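Only a single protein chain was left out; the remaining protein chains are all shown in position.
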Amino acid sequence: MKTRIFSLAGIAVLLALCIAAPQMLDAYSLGVALQLLSWIALTQSWVTFSGLTGYVSLGHAVFYGLGAYVMALLWQSAPLWEILLGSGFAGALLALVIGYPALRVSGPYFVILTLGLSEFFKYIVIAVEAGLESSGRLIFGAPDPETLYYIMLLLAVVATLLTWGLARSRWGAGLRAIREDETAAETLGVPVTFLKIAAFVISAFIPGVVGAVWVLRTTYFEPMQLFSPTTSFTIVTMAIIGGSDRAPGPIFGAAFIVLLSELLWARAPHVYLVILGVLLVSFVLFVPKGISGQLAWLMRRRRA
Amino acid sequence: MSFLRVENLTRRFGGIVALHDVSFSMEKGEILGLMGANGAGKTTLFSLIAGNLPPSSGHILLEDEKIDGRGPHRVNRLGVARTFQIVRPFATMSVLDNVMVGALYGRSRTLSQPKAREKCRAILDEVGLADRADLPAAALTLAGRKRLEVARALATEPRLLLLDEVLAGLNASEANDALDLIRHLRDSRMLSIIVIEHVMKALMRLSHRILVLHDGRKIMEGAPAEVANDPRVIKAYLGETRDA
Partner (left out) sequence: MDQLASTQLLLSALVLASIYALVALGLNLIYGTMRLLNVAHGELMMLGGYTSFWAFELLGVGTLWSMFGAIALTAALGALCYVTVFRYVVRNRELAARLESNSLLIFFGFSIIIQNGLSIAFSADQRSYTYLNGIFALGDARVELNRLAVLGVGAAATAACVLFFRFSRLGLATRALIQQRDAASLVGINADRIQLLVFCVGFGMAGLAGSLVSMTETVTPFGGFPYTISAFIVIILGGLGNLTGGILGAVLLATIEIYGVALTSSAYRSILVYGVFIAILFLRPQGLLGRKMR
């Protein structure tokens, strides 16, 4: 009970800080905060599907890129909110279309299939853009960073609540059962195919919106960049490092890596990525439950 | 009208015919024993009834409703639950959460989690796992895992329960308790149960009727006493070294 009050108070303080942040931070720091929030939203959305079901997706960038593309195409032809929702639905729709055939394969096939799908759509968009004779799209009159920050904060909060809620819900129990043993799950009445596709679709919505917001931030759409597999890789690494089975995990993972990237990315991007690779390997090998799982374990041990 | 009717069921795996033209039926509340040597097709029969495998030909009817070809989760919702001979616990989930999956989905579809939790604790109590409810399932012994299989199946509130060698690995007194448990389950829930068991004596005591499979064919069906003395059964088992 006491811990519950503490954590609720902690969350309230954290939220208040997040809301007040634009007033306290300079432009550069606000940019970093925006980045952090976008990674939290992306990683949470990954966890709602891959973390719970164990179907590791290395193609989350495709939804992000698609959302960005929708925004780049529709910007100023409709109200901002409508395009943002449209971007989210575009991601969800793509997930729905590819979900059924893709989720029939499992294990490493699924993992590499998602990577292949993401590359496939990247080259499709490149070909379409080349066909339209457009080389990159500039976005004029994008909203100011503060507005984008609040949209992203909303997304991060929604994504976190989604993970949190899903993980404790009836669906969460079903998805975990699928992760542990799909045959046993379906024999106990879990509608395996439906649940997997539903989780996949839900998890694709948020990255669609995040991509749309992000392209407004950079004001430039370039498919190579927005469909980059590095995005997927970073998401997976954040989830693995933070812990992919509970809502605090992505927050830890994203915070840790954004900090690391702040220190290193601008000066030595390749060194940063090497370190990221080493971290991914080490966590898979030695801390499979991630930072949040490790913390939970430590706390339980101290109490016992 | 019989409760369960199996008609001319055949299942092939490539060239192997695991089950060949098997038909039988059973009544509500009946305990049907299923015996046969290793590889006789017993587990395959369960997989077909529970929908884990589609039959190559033939039909399965539950209260005159065709259930073959529907997929396991739909069959489960119609009231068929099975346990796995090679246990399949959700290893990193707690014992209670394992059973919760059955209660939250399954035929019962208890949508409220507190209610489901209460129900599952009661079931764990019944099968004797109450004290291990919060351990991860991976921490259970084999005997514990077999009970977990039963508990999970029960949580779905089946009408027909398929038990695949749940006594294996138990010592004599544990096995006796388990027999009592199975009888109690049947009485308290009006369950129909099919039991696969290699321990002849236990099966004889438990079952109302026994069906014998050999090389995928039904070679005999009858009261326990008849089956025990039937020359075909004795022949099928002759020279077999049974590991109980």
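General remarks:
Order of writing sets the labels: A and B. Residues in every chain begin at 1.
Going forward, a contact is a pair of C-beta atoms (placed from the backbone, for glycine too) under 8 Å apart; a residue touches a chain by one contact, two chains touch by 3 or more.
Model, not experiment: these values are computed from the prediction.
Although it is left out of the displayed model, the omitted chain contacts the following shown chains in the full complex: A. Checked against the hidden chain, the listed residues A:18, A:139, A:202 or A:273 yield one contact partner: A:273.
Among A:52, A:71 or A:102, only A:102 touches the chain that is left out of the view. Touching the missing chain, out of A:113, A:142 or A:190, is residue A:113.
Subunit A residues in contact with the hidden partner, per the touch definition given at the top, are 54, 56, 58, 101-102, 104-109, 111-113, 115-117, 119-120, 123-124, 127, 130, 229, 233, 236, 240, 269-271, 273-274, 276-278, 280-281, 284-285, 288.
FYI, only the chains that are shown with their structure count from here on.
Separation between the centroids of subunit A and subunit B, computed from CA atoms only, is 43 Å. Subunit A meets subunit B in the complex at residues 170, 173-174, 176-177, 180-181, 183-192. For subunit B in complex with subunit A, the residues that touch the partner chain are 50, 52, 71-73, 76-77, 81-82, 84, 88-93, 97, 100-102, 104-107, 109, 111, 113, 152-153, 155-156.
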